[in-house]
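Yeah, one chain of the complex is gone here, protein chain that is, but the others are all in their spots.
Right, chain A next:
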Amino acid sequence: MAASVGRICGAKLLKRNTTNVITQISSFSTVREWAGNNRKLLTSLGIVAGGAGALIFALDQSVKASELELHAPEYPWSHSGYLASLDHASIRRGYEVYKNVCAACHSMRFMCYRNLVGVSHTEDEAKAEAAEVQVMDGPNELGEMFERPGKLSDHFPSPYPNEQAARAANNGAFPPDLTYIVSARHGAEDYIFSLLTGYCDAPAGVQLREGQYYNPYFTGGATSMAQAIYDEVIEYEDGTPAYASQLAKDICTFLKWAAEPEHDQRKQMLLKSFFMFSFLCIISFYYKRHKWTVLKSRKIEFRPKSKKC
């Protein structure tokens, strides 16, 4: 308090002042120097900023309160951890699950067969995978479009030609593209795993329309996607027992890789930058000490001339 009074009044309090009190007080105020418009502007700006902050806070709170859904628990993924890479055997199995189960309704438009090379498949295997699908190409010399077996550079085929066709085939619901789905959903792979394995009977009082299924993890509870993951719905080529949880875990790992293909590289960079920046920190610390020795070790002394009071 004393400090702020001193700051506003400056040295005036120390001086003897013979003028009358009213002018003295008004000269202490710093607010007087602002023009009237400026003061109004600042006040309204403050009110607007405070109001906007309060509104954002209130909206954030209200959204949390209004959601009636189960939040996915955190699962111990083999790739969770600062330095844990993706499990590539799991990515390979996840691709099998995608190809045989998910691809019936969901597209992965931004993935190419070449992306699999060196990640989950060898080049020959990826070529064989691509050759299994027929791709529309052309026009040829006659100006006609033709179909040919897929190549490494081809994208994964979409089950429907466009969104309208997908909606028409799925009771009005659009099966989302799965390429970036892990990044696009709150809870990421935990959510997807919970959603895939969380189907159950609707509780009493919940009305489901024709073609809807109950899933507590889906916002609103009613989803148009039927349960797709069952025990042994496919058979893995590497002989892993294909239980529903295993299938869901593998597809989640695959989708995680699809959404973040740079995942392993990024974590490796983290390791490198950790060592590199520690090294640079030590050097900067030493360099600073080195350069400041002169300043830090000198002594400044103030010797006033003795006054006779």
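Keep in mind that, in the parts below, contacts are C-beta pairs under 8 Å (C-beta built on N, C-alpha and C of every residue); 3 or more make two chains touch, one makes a residue touch a chain; residues count from 1.
The criterion applied here is as follows: contacts and distances are computed from a predicted model.
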Absent chain per UniProt: "Complex III subunit 9", "Exosome complex component RRP45", "Acyl carrier protein" or "mannose-1-phosphate guanylyltransferase"? "Complex III subunit 9"
Among A:S44, A:N100 or A:T122, which residue is in contact with the omitted chain in the full complex? A:T122
Which of these, A:A89, A:C112, A:A131 or A:A202, touches the one chain of the complex that we don't see? A:A89
Among A:D137, A:D154 or A:D264, single out the residue that touches the unshown chain. A:D264
Residue by residue, what part of chain A touches the chain that was omitted? 78, 83-89, 92, 118-122, 124-125, 238, 264, 267-268, 271-272, 275-276
